[in-house]
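Before I ask anything, let me first share the structure, which is written out below as structure tokens.
What you see is the complex with one protein chain gone and the rest in place.
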Amino acid sequence: MEIIDILLTANFWAAALRIATPLIFGVLGALICERAGVLNLGIEGIFTAGAMAGWMAVWLGAGLWGGVLFAALAGSFFGLIHAILTVPLGLSQHVSGIGVTLLATSLSYFTYRTALPDVSSPPRIIPFQPLDIPILSDLPFIGPALLSQTALTMLALVMVFVTGWVLYRTPLGLAIRAVGDNPSSVEAQGLSVYALRIGAVVAGSSLMALGGAFLTMSAFDAFFFGMINGRGWVCIALTVFASWRPGKALLGALLFGAFDAFQVRLQTEVGAFLPSQVFLMMPYLLSIAALIIVARKADYPKALLVPWFKGQR
Amino acid sequence: MSSAANPSLKTSRQLLLQLAAITKKFGPLIANDAIDLDLHKGEIVALLGENGAGKTTLMNILFGHYVADAGTVMVAGADGILAPLEPGAPQAALDAGIGMVHQHFALAENLSGLDNIVLGTEPIFRLRRDRTKARTKLAKLMAGSGLNVDLNQPVHKLTVGEKQRIEILKALYRDARLLVLDEPTAVLTPQEADSLFATLRQLAATGLSVIIIAHKLAEVLAVSHRIAVLRGGKKVGEMATDQADRRSIAELMVGRDVPVSRRSERAPGKPVIALRDVTIDRGDARRSLHGVNLMAREGEILGIAGVSGNGQAALAQLIAGLDRPDIGSVEIFGEKVTKFDAHQFAQNGIARIPEDRHHDGMVGSMTVAENIAIEDVRSRDYQKFGFLDFEAIRKRAEHAIVDYDVRCPGPDAPARLLSGGNIQKLILARVLEKSPKLILANQPSRGLDVGAQSEVHRRLLEAREGGAAVILISEDLDELLTLSDQIAVIHAGHVSAAIAAHDIDRSELGLMMAGQKKTDENTPRSGDPA
Partner (left out) sequence: MIRFEPRTNPSAIMVYGIPVMAAIIAILLAAIPLALAGAPIIKAYGLMISGAFGSMFSISEMLTRATPLILTGLAAAIAFRAKLWNIGAEGQLYMGSMAAVAIGSGVIDGPSYIMIPVVLIAGAVAGAVMLIGPTLLKTRLGVDEVVTTLLLNFIVILFVQMMLEGVLKDPMSMGWPQSEPVIDSAVLPPLIERMRVHLGLVIALTCAVALAIFVKRTVWGFEIRAVGENAAAARFSGISVTKTMVLVAMLSGGLAGLAGVSEVAGTRGYLATDLSPGYGYAGIVVAMLARLSPVGVIISAVFVASVFVGADSMSRAIGVSSYLADLIVAMSLLCVLIGGFLTRFKVRFEHQKSAG
């Protein structure tokens, strides 16, 4: 019927993928950090910082890819703060993460307000445009769903593959997975626990920032206050749901995107009967539900949240 | 060097390692006090000493986990010339051919054995991993040493013995010339230990040098060429193994006469606790019990022998009131237990001594007094209308500190300042003060020095004299054989019938611990009052 029809349109899946893109970046970033044993609750703020930094760089004339680079740098800056506080100093990952979120958010807002003191409507940039990839676009169904996507979505899909490859196919990934399970195993083999963890948090944070950058440089064309709106926290939930695997992260984000796209369409069908807030709550409720579903069998990286000090046995 | 006096040792006499005047302090504690130690190629040296003698600290310095405050570490290079080793750098130690097998294995359990072995041996920034060479080399190593293990299994699926083999292979794979093993037999059955020793001798014959850290005399006599004894951070003696005299080494280790715990003969009384066909299935073998029958009587110590991870944790949880049986029942003082509740158990006269005293036994930031009263704060003696009676809590602590000789700055000092032995005394003060009728002692003397150990033993025997039933879970066969009236063996969640301690053959016990002999012949044991 109508509902089934919605699910079968390429248009719908295009929207789902669009909604999923920032989440893909975010979940990949979060899972890299957590695989190394560090929970990064700075994610919400890092999204904001990435959104602001990327947008502002483009607005100042850096070009779109310059903006992407700048966003990633902003992400790694805040990631580095979190990494220093939680890895060598071994401070509470919860509190440090919240602190980084507050810092990154307020610094982004302050910078934006300082650069643009009295604008009533936010200035716009020319965002990434949909790509037309010769062979892919000709595929049935998948083609049209991918057709309207921008380069950043393609980058997200590529990053799923890259993250999976690095984690499971390279010596570096082996070391990251080991350090999140038992840091002593890494130190005993002569690798640096600190370097691996700090590196993972910085790399993961720069991916998170790209999720934010997607919002201001692809989904929209401007920066708004409060535009991240909990997307970062949703990613933390999805990371558990994805059992810390890049492939499942893509799947989880897509499911989430599909659900969100579906409720938007449902809203236009039955919106008259239910308040719009019910639909807006869906993503958050869904995230909580996802956490509850996997809670029993969630296989957390064993050293997650556990600080490790050099010379500790 | 004294080892030169050992005629049976066929080494090329090439000096491989030289530790000179190593000193390490932790705050006021001197863990290593100017220790010298030499090691030759193909030699097995046992580093013998009590807990806290400084053995592990010394080896951690060698391996770069700690930096010594003074002294030098010299290692011979491939050319046989001694060169200083960079301190504080595990990588430097690895490069110099030093491999270490820690007591707590340094393995990532989510990875396969092969992954753990090659971790860190390949350039880290590479796009692919090539495992064919590694596999060939390991196959050769395994064939040459008899260290057989499935390298493709994730480590969490391996047994303790297999994990240890992975650890040794890790070192051999890096072409270690010196292998350090920290208390390697603590987690093994006697038979597994024998086979480890055979492997080590075989490896030493091919030129590998080995340092074994141990605190048990018998096993180092079996495997080593030379023995160095540490006590209180100092090296107090060194001798060739074949010239070693058991008694004098024991005295060197302890530094005084070892008080021997003696059990008096005593007829057991009525049953205090009985488990009837108890099954607890938690999916994980170490947390499960299968059809366990067990009974302890007044004035009796029932020893539970077994290699760690065979269900002791589940048994202890059950008796501590922290878990309930899925099937079967528990009777305590003749009544079937319906409510498994740690608070209730403690109030009903069950003294519970936890396995991990730091993790489960105390709240570090709370005071000594609060930690002593923690089980009883809800009782009328220590609170009025919900408000704590600090005076009463403090008074109890003052008594306990004197009676149990808890060395601490005072009742108001945070408990984290206490040493392991004193934490155990604090726990004894907490649970024995109330003249319990049943005592669960889970690894009560593990990691304690001789003094604290004998204090724990004395207290348990005293409680037995007073008519308490004691369930003693231990991995230390000597402890079990000294203290227990009856011994049952736990293996893979099955508990054997209890056997009178004086009837037990050590090697038989070893076979039962390894699961070679059936452990669940749960016929009612001799002396069961029908």
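Letters A and B mark the chains as written, and numbering starts fresh at 1 in each.
What we mean here is this: contacts are C-beta pairs under 8 Å (C-beta built on N, C-alpha and C of every residue); 3 or more make two chains touch, one makes a residue touch a chain.
Keep in mind that this is a model prediction, so the values were computed, not measured.
The missing chain, though absent from the display, is touched by one residue of B:246, B:378, B:458 or B:502; that residue is B:378. Contact with the chain not shown here comes from a single listed residue; of B:151, B:193 or B:362, that residue is B:362.
Contact with the chain not shown here comes from a single listed residue; of A:26, A:67 or A:99, that residue is A:99.
Contact between subunit B and the unshown chain involves residues 27, 67, 72-73, 84-88, 320-322, 341-347, 352, 354, 359-366, 370, 374-375, 377-378, 383, 386-388, 417.
The chain not shown here touches subunit A at positions 41, 81, 85, 89-92, 94-96, 98-100, 102-103, 105-107, 109-110, 113-114, 117, 229-230, 233-234, 236-237, 240, 275, 277-278, 280-281, 284-285, 287-288, 291-292, 295-296, 298, 309.
Just so we're on the same page, only the chains that are shown with their structure count from here on.
The residues of subunit A lying in touch with subunit B in their complex are 165, 169-172, 174-175, 177-179, 181-182, 184-191, 301-302, 311, 313.
Taken together, the subunit B residues at the contact with subunit A in this complex read 56, 60, 65-66, 90-91, 93-95, 100, 102, 104, 106-111, 115-116, 118-129, 170.
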